[in-house]
Structures are given as C-alpha cells and as structure tokens.
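Every protein chain but one is kept in place in this view of the complex.
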Amino acid sequence: MSKIPVAVLGATGNVGQRFVSLLQDHPTFEIAALTSSERKVGGHLKDFWRLEDVPLAPDVASIELQPLDVSVLRKHDIVAAFSALPAEIAVDVETNAAQSGVRIFSNASAHRMDADVPLLLPEVNPNHLPLVERQPSFREGGFVVTNPNCSITGLALPLKPLVDALDLTDVHVATYQALSGAGYPGVPSLDITANVVPFIESEEEKMRREAKKILGSMSDGILPSPIDVWANCARVAVRDGHLEAVSIPLKDDVPPREIARLLSSFRGEPHVQQLPTAPKQPVIVRAESNRPQPLLDLMAGEPARARGMAGTVGRIRVVGRVVRFFVLSHNTIRGGAGGSLLNAELAHRRGYLD
Amino acid sequence: MSKIPVAVLGATGNVGQRFVSLLQDHPTFEIAALTSSERKVGGHLKDFWRLEDVPLAPDVASIELQPLDVSVLRKHDIVAAFSALPAEIAVDVETNAAQSGVRIFSNASAHRMDADVPLLLPEVNPNHLPLVERQPSFREGGFVVTNPNCSITGLALPLKPLVDALDLTDVHVATYQALSGAGYPGVPSLDITANVVPFIESEEEKMRREAKKILGSMSDGILPSPIDVWANCARVAVRDGHLEAVSIPLKDDVPPREIARLLSSFRGEPHVQQLPTAPKQPVIVRAESNRPQPLLDLMAGEPARARGMAGTVGRIRVVGRVVRFFVLSHNTIRGGAGGSLLNAELAHRRGYLD
Amino acid sequence: MSKIPVAVLGATGNVGQRFVSLLQDHPTFEIAALTSSERKVGGHLKDFWRLEDVPLAPDVASIELQPLDVSVLRKHDIVAAFSALPAEIAVDVETNAAQSGVRIFSNASAHRMDADVPLLLPEVNPNHLPLVERQPSFREGGFVVTNPNCSITGLALPLKPLVDALDLTDVHVATYQALSGAGYPGVPSLDITANVVPFIESEEEKMRREAKKILGSMSDGILPSPIDVWANCARVAVRDGHLEAVSIPLKDDVPPREIARLLSSFRGEPHVQQLPTAPKQPVIVRAESNRPQPLLDLMAGEPARARGMAGTVGRIRVVGRVVRFFVLSHNTIRGGAGGSLLNAELAHRRGYLD
Partner (left out) sequence: MSKIPVAVLGATGNVGQRFVSLLQDHPTFEIAALTSSERKVGGHLKDFWRLEDVPLAPDVASIELQPLDVSVLRKHDIVAAFSALPAEIAVDVETNAAQSGVRIFSNASAHRMDADVPLLLPEVNPNHLPLVERQPSFREGGFVVTNPNCSITGLALPLKPLVDALDLTDVHVATYQALSGAGYPGVPSLDITANVVPFIESEEEKMRREAKKILGSMSDGILPSPIDVWANCARVAVRDGHLEAVSIPLKDDVPPREIARLLSSFRGEPHVQQLPTAPKQPVIVRAESNRPQPLLDLMAGEPARARGMAGTVGRIRVVGRVVRFFVLSHNTIRGGAGGSLLNAELAHRRGYLD
C-alpha cells in the first residue's frame, strides 16, 4: 500500500525541520512537497538544516522548496499538510488550504481557540477530534487540527491524570524554556548568554486558555475546564527542552507515592497508544534527586520513533497539601512537530484522511 | 574616630570575597584579619581573587591569610567577624568565637534556626535583633547574628509589604539561581552548560522555614509566621543573581497598580534606611515588559555603596485573585555578604558593638 | 572653559552606546547630539540601553534621538562626531559631514583604507594623523580619522614594540571573539550557545591589510609594513573581550623575559600618554599560568577613565625561535569607542579641533 502524500508548510524553521525529520521514514506518510517563504523558494532544505542530531535523507534533501500556494498542494495531490507557519500567515493559508480539501495539522497558534478546531493531545482529549466535522471546509474534505503551545503540552500530560483523580483547580507553574522555541534567528545571543529573560510574548495567557480547552469536556462544543494555570514564563540558555516547575494546592492529603503512581500509569486510550509516534509511557517518572534535566531527558520516549515524545517528571514532593514537581518535554518534538504528527496519525486511524 | 577592626572568616570563597570587597572602604569597619582554610594559610587573597568587577585594594591584598582560630581574632582585637564559613565548620567556630566576646555576623546556615539567634533582614525584622541578648555568650559581649538564605532574602523583601497589607498565606515560587550560589569550584561546567539542574540541596526547605522565622512576630521568642513558601529551586548558567518567579493567591481583589505601589513605597524604619549599606529603595519596581534580568538588574541599589542591595521586581500581573511577578536579587551581595554587613551596621547603630 | 560639543552617530548600537558611556563625563568633550536610524528617531537612548555595567547619566538619557543629517550637526554646532555607523552608511555620511566642516572619528571600516585617512592607534602611529590635511574636506575644517578593526587593535598594541625591536615578518593569530563585536541583534543564540563559529565576515582580510597600514611608515603617504598577519577568526560565547592566540617565528634567539620586558615597557609618546583616556601602560603583562581571560582582564587599564583601554598579554613562551602568547583587549572600548575617543583626544591635543 502506498503512503499518504503530505506537505510541510514552512519547512525551513525550527519546527518545520522537526516535521521533516520525523516524516523522513514514516510508515504512513511521505513527504511530497516542502514550502518556504519567498526568498528561499527554489532552494533546498539542506542549505538551511540546523538539526545537528538528525541527518537529512538524500531524497528529502533534494526536494525543491516551493511557494506557499494552494496550487502547489494540488499539483502534488497533498492529502494532509503539516503547518509550521507563523501565526499571522497561518490564519488565512490554513483556512484556504482546508477549504481546498487539505487536512491541516498545525503547530501555529492562529486557529487553536476557534470553537470548531480541536486543540488536540491524543493521550488527553482524543474525543475532541470530531469537532473538525463542524468546520465549513469539512464538506470539501479539508479541516484544521491544532496541537497546543509547547509549554502547555508538556504540562498537560502530567496534569490530565492528576485532574482526573484528585481535587484541584489551581496550577502554579514557572517555565525554563529553550532557545529553539523562539524560532530562528530568534533570541539574540547578547540577550541570553549568561542571562535569563523573564518574558515570552503571550505565552502565559496561551498556557491558561489552552489548558482550559484541552482539559475541557466535549458536549455541544467544548466546555472549558475550571482548571486555572498560573504561569510565569522565562527563557534560558538551553538549546532544546522546556523545563517547568509546578506547584499545585490539593484539597486532600495525597502521598507522593500516589502522585508518582498516577503519573507513571497514565496511558492514552488503547487505539492512541498504538499509533506509530505514541510513546509507550506518556509520562516517565524519575526517582533521582536532580532530574529531569534538559540535556539528559530531552529525548525520553520509546520506541525509537517516539523519542522526544514522552514527558519526564521528577522531584515529586508533597508537603502540607501542596504537590510540587518538575516536568520536562521536548518543545519542538512533543510540543511541536511530533505533537501534530501524532494528531495526524490519530486522524488517519479514525478515518479522517480517507 | 578610628574604625572598628573586623575579620572575615573564610575569606577566599565567593561570599568571603564579597565581604572583603564591601569592607574595603567601609566608613565604620576596617579589615584587620582574614582567615582561610589550612592549605591557603600564609597566602594572600589576591591569589584567589575572582570578582572580576571589583579591584582588590593593595592594603587588603597584602594581608596574610591566617588560620581559623580564636587566638587570631584576639591578637587583632577583633570586635566583629563576618562569617562565610561552610555550615559544618561554622557550627562550632561561630559559637566559640562568640563565647570569646566576638560579635559574629554570619552567612552560614548553621545557627539560623537557633531560637536565640536573629535571622535578620534589617528592613523586614529589625525588632528580632535583641534576641542576641538571650545568647549565653552575650555576657562575654559576643553573639551570633545570621542573614537568611540567599533565595529567601530576595523573596522576603517584596513579601514583607504584601504580607503586611494583604490577606495571603501561600507563596508559590520557582527559582533561577546563579552559579556563584554554589561556591567555588561549585557546579561542574559539564552539568550546567546549556542545561538547567532542578535541584539545590535543602534550598526549598530553607526557604520555607526561614520565611516563617523572618516574618514571624517577636514576643517571648519568635512566633513563626503562617506564611507558607512553596519553592521549586533550580540552577541556571548565570554567574550572579537569583531570579524568582512568584505566584501568590490573594483573598481579595487587588489591582496590579496597588501591588506596585506597595512594593515601591516599601521602606525600612528610618534608622535602618540611614545605614551606610542600606539601599534608598529596598524594592525597585520596573515597568518594562522583560525585566528583571540578572545581567541588567543585578547591581540595583543606590547610593553607590548599596549597589546590589536592592531587589528588583517586574512583570506584576494580577488575574483572578492571583498575583504574579518576578524578583531578582544579588545572591552574594544582598543575599550574602551585603546582608550580613547591613546586619552589622544595624547592630552598631543599636549599640551592640560598643 | 566650556567643553567641545560632539555628536554620536549611530548611538543605539553596541559601539554607539560605548561612545556615550565614555563621553558622559569627559573632561574635554560633551554630548550635544545623538543620532539613530529612522525608526528610533524621537525616542531616547535609555530605551535601548544594554550596557549592564554602566549607568546612563540622566541628562544624556533625556536627549532625543535625531535623524542622521548634516543639518542636525549644524544646528548643535557640532565640532566633532563619533561614528558608530554601519560601513555601508558611513561611506557617504562621513564624507558629507567632513565636507561640512565636522571632524569625524569613526569606528566604521568604510574609509579605513583610503590613502588620505589615518588608521590611527595613538600609541602606535601618531605620526599618521597629519594625513588628514590631504583630505579635500580639510579646507572646510572637516576630516575623517578612523580607528582600526577591533581584532587588529588588540594585536597591534603588543606587536608594535616587538616589530620595532625584533626581526620578524609573519604573525600567526587565531581569535576568540566576543558576541558584542557582531552588534545587536547580532549572532543568533542558537548558532553560538555551546558552540564556536569559525567565521567572521572579512575579519581576517581586515586584520592583514590594516596591520600593514597601521605599522606602515609615513613618508609621502603610507608605505605598507612588510608584516603579514595570518589570522583565523572565530566567534565564541563570550559577551565582551577579544582573546587572541599569537604565534610568531623570530629570526633570532630571544628569551621570554626579554619579550615580557619589551611589552611591559612599551609606551606611547609622552604627549599621547598624557591624554585623558590613554592607559598608563598600554600592554599589561601577567605572569599567571592561565591569563588573560575575558572575564578577568576585560577592563584592564588605569586610571579609571582608561579602564578597558589596555591590552593584557599572558602565557609568553619562546621555544625554538617561535614566540607564543595570548592577548586580550576590550573590543568595543579599546577596539571601538575608546579607540576613536583617544584619537579625538590626540587630534585635540595637536590642534586639529581648533
């Protein structure tokens, strides 16, 4: 059976390159087109490649970068497109592509809060996927599915089993976010070398409102969750991997061992767990005194295809009805390209790509 | 009038060097002796100097390092000694020196929680100072005064006016702590380069228990404050300056402007504000969207002698009865040597060095 | 006597800010105008200030940024202007300003190799200054004087006494250049964090050709020096300070002590050494095994006004007729704004600003 032809929109950025790296030898999808901004059109991805840990496959390296145009998608019979576009461009492009029948799996923030667009984390809210049927473009076969902001993705994975099992409403979190999250060229080195920058545009608001949607219940539309995520977001001089320090008041006494058990045993629904890019264990709990660390836990996740797809939690402490822990996740894999890829795998499994 | 002869105990470490830098041209105190660990005795501080931003005065550079011994303190008629000793050494040395009549101003954690030892932040709890009169050594003229842990120092400054004016009990905080806080050699570069380490031994416990003492009320001993500081502490690749992300549930609606006003207008008692090393404004509030930053706000504080003694708060936000902000303070000045020096100035002002 | 009114052209960049910091309390010059690129005109320097180690004086902070225009210079009776402009803009702007009678002291590379423009390092080639009299604009009172590229500046200081005393022609050098040398935003953090970039556009060529001019002899024009500087230039994750590793074949046996003596005793001519910003000792030689280091030796130079104006040499070794050493200099002070300021002081001393 032949693979499904897909495109990567905005293939030369940090998340775009991650999409390409994950799609290079994917069992279901195959890259048929790569688009870029005007001035790179006609060039090749290898001239912009910055993923030091992943070799670019020769057949992908030789694909010519094309303009961001619905006609390009048509020419290559693109069934689904992965969008790593900037939000301001994504607004129209994604809608237009969907209306021409393409299934869009987007990392852009543009449509995340649209009422009929799923903000999807397959282990957390797979039941939100059918929202796509309410999109006007669905009649043409196209739709938009988004993955959440990288910081809330890493937090939502451990939050889901805790919210389900315990009585809690407020989540205080401070982030230590990696440079790759700001794109390229991104953060100037003079701003961040031997420094911390305690501000990331709109990040804290995104974390709060996206958490309410992801954890919201699905009825006639999504009913926002009562959970409030109170975030303080900062950039640190780390290349990849968002670390988050979490502090949650509980209404009952819960031993740390029980928190660890809830997190380690958390799994998505069986059909989610079988997706190619799904990590066997979405949240890994480490017992060491000084983990998770970006350098050491960045690529957590098994099997090989799911490296970087698991969150890692460590330093679980409960004192006086407040639970504290750290969680780390790969911001451009789990919190970006890998997240959207898993969304596409779920959509495929559920028949939405047929 | 001649200056008061003082010693620095443990003069070659990060905090010890800060003590020396602040005492070099102090109006009240003058360095009469410097002690070090055995293997450096006989050497000179200039061979160990690592404070790139402060030149070592020639007369101090030529003082010979001496062993840590009460007889050394006696020989130099030391009235007060600043201790930058490791906790395990400080336990006995500080007690012995106090019993021989020396006033100890210590950055070590050894005696911070002793019932009769003030854990002093002059702008916050100057009324705790008379606790020293209960120390057994006080009859000999000696006593021990401690300054709090560097991380809680930076937090306690903005917390004091908030606790006094508002109804709050829980303070969630995550720290971004500098390398100098771990001493020298301290953190191996392979552990922290392009990484974050989410663990600092005992730091989170210290923050909670020291906050309860600092903010506690003084009657017959100190009644611990009901404030609970829930900390997640991490080390980042910054040279100096602890940044802290704070999130505090309030029981009432308070506009951010009011928070800013409370913080900016916070002052110590008049006799505290006149001390040589006291910053004119203990908490500086910045309006920029991306401050405070370690590199830019590290040395906040006026006049010149108080550089590094002010905390800087920024990004004050209040949403849904939760106030969030960042605060930065210099960990080895305000949170170390400068803190103890200010304590000594207060003790001097109150007649405890006579 | 009133001070001479000067302007800083391109005041918001890294070197522009250094110009301002050095001119803030200068004994001879006073800032009368600051120019910036179009989009910052009307703003104030304080909104762009990034020099964490230097407070901006209130009177300078309140100067409105003005457009880069000869009429602006005229309006403020500008006698001399310090140029921190990008080369492509400097080409015309500097020439025009000179033709309107302004003395330009430029850090831009645009006119450095012009036959009638001095490439001036006061301790090294003060005799090149009269070249300005050959410039067409000199009749109007205006002229252009340039300071050399930051990397060759740091090298030329120790090279001068060696070239004068010893028989040598080839200088092999590798650089470890700071981030501030690339301007702001400059090097993306993703390129340089935990990395080295072995390329700086045109830097190696500039080092070779500028050395030939600086060390050239002055007769009827400048006769290029036979010295060949063979450079390998790289960027490292250091904020300020260019370190250079030097290896020079000698034709004779010279003990390292003699090299150290030549360097330490090097001085400019007496009238140069008395300039306000001239360091008492242009090249400081350190005996420690691990110096110079950017963090520790960056601000070398006395008196206070000359901090950052001295080069620091260390690790002098001579084996088999090859001398090796490291040299460090502050790239935006000695190798930028401070260098041009010293040039202006020399011109003033010689009567060229009357």
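Read from first to last, the chains carry the letters A, B and C; within each, the first residue is number 1.
Heads up, the rule we're going with is that contacts are C-beta pairs under 8 Å (C-beta built on N, C-alpha and C of every residue); 3 or more make two chains touch, one makes a residue touch a chain.
The model shown is predicted, which means the values in this text are computed figures rather than measured ones.
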> From the list C:Ile78, C:Ala108 or C:Val238, which touches the chain that is not on show?
Replying inline: C:Val238
> For the full complex, which residue in C:Arg50, C:Arg267 or C:Arg291 touches the chain that was left out?
Replying inline: C:Arg291
> For chain C, which residues reach the chain that was dropped from this view?
Replying inline: 170, 172-174, 176, 194-199, 204, 208, 228, 230-232, 234, 236-239, 243, 245-247, 249, 289-295, 314-315, 317, 319-320, 322, 324, 326
> In the complete complex, which positions of chain B touch the hidden chain?
Replying inline: 14, 50, 179-180, 184-194, 237-239
>> Give me the chain A residues in contact with the hidden chain, please.
In response: 50, 52-53, 193-194, 295-296, 298-299
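Definition applied: only the chains that are shown with their structure count from here on.
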>> Centroid of chain A to centroid of chain B, CA atoms only: how many Å?
In response: 42
>> Where in chain C do residues touch at least two different other chains?
In response: 50, 193-194
